[in-house]
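I'd like to ask some things about the structure below.
For this view, one protein chain was removed and the others were kept in their places.
== subunit A ==
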Amino acid sequence: MNEFIPSDEVLMAYADGELDASVAHALEAAMMTDAALVGRLVVFLRSRRLVRAVYAIEGLGPVDEDLAFAARARGRDARPIAKAPPARPKGEPWRAWLRGLGWAPVGAFVGALALLVVLQPWRPQVSGPFATLESGEASALMYQLTSGDTAELQQGRLRVMSTVEMKGGGVCREVNLESPEANTEAVTCASPGRPWRVLLASRVAGGPTDAFTPSSGSHPADSFFQHNEAGARLTGQDEQRVLTRLRESHETGT
């Protein structure tokens, strides 16, 4: 009688479903009469399950804003490759901009919300919603449009959903960019001395729509505003006053 004594690698490959069928059949036959083989197999079945459980519990975690910035830094501010030995880079435009706004919790929260960005099925495109919303054309419109207004951009229809004042004097606007390819919800913010920058964006299902729907409290923007203790949504003269003040600040460089 030929005794089949599989190696650890063979047992593991069987546990992982990577063993050739012929060898797998031989192994199954051997296990019918050899309980020790089953015990050795359990080592590999259990170890995979435990490792997966550990990583599943830990989760992937939020992505730091620096990493999201690095991943989409092309075409924006260039940043040199980190050098060994590793050291925390300083003065990234993204982080500096956040500091300039004076919102301590924003950085951490943007990091958490970055998942909302990275988990969206973005379509490959040379000029994406970030570039569009931070363009000169869109930035200029940010001073002019009030909530509910729309404007046609080359890349799609821009709609302003709401406007809030942030602690520290910044202004954030919840906007929607509709194009034939995608419908993007975003929060773009500015403060005296700081231009409009997109802090949060997510692609939403449903495509373009003509209906203006005020923010309902169920969007990522609402969580962003709530987490950062934004003021109430501005309307009418209050909204225009804040936008005018911001525009004048940018024009005079103060």
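Quick note on the criterion: a contact is a pair of C-beta atoms (placed from the backbone, for glycine too) under 8 Å apart; a residue touches a chain by one contact, two chains touch by 3 or more; residues count from 1.
Heads up, the rule we're going with is that contacts and distances are computed from a predicted model.
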item: Chain not present in the shown complex, as UniProt names it (candidates "Cysteine desulfurase activator complex subunit SufB", "NADH-quinone oxidoreductase subunit J", "ABC transporter permease" or "RNA polymerase sigma factor"); value: "RNA polymerase sigma factor"
item: Chain not shown: contacting residue from A:Ala29, A:Ala71, A:Ala140 or A:Ala232; value: A:Ala71
item: Candidate in contact with the missing chain, chosen from A:Val38, A:Leu60 or A:Ala232; value: A:Leu60
item: Where the unshown chain meets subunit A, residue by residue; value: 8-9, 12-13, 16, 18, 43-44, 46-48, 50-55, 57-58, 60-61, 63-64, 66-68, 70-74, 79-82, 84-89, 114-115, 117-119, 121-126, 128
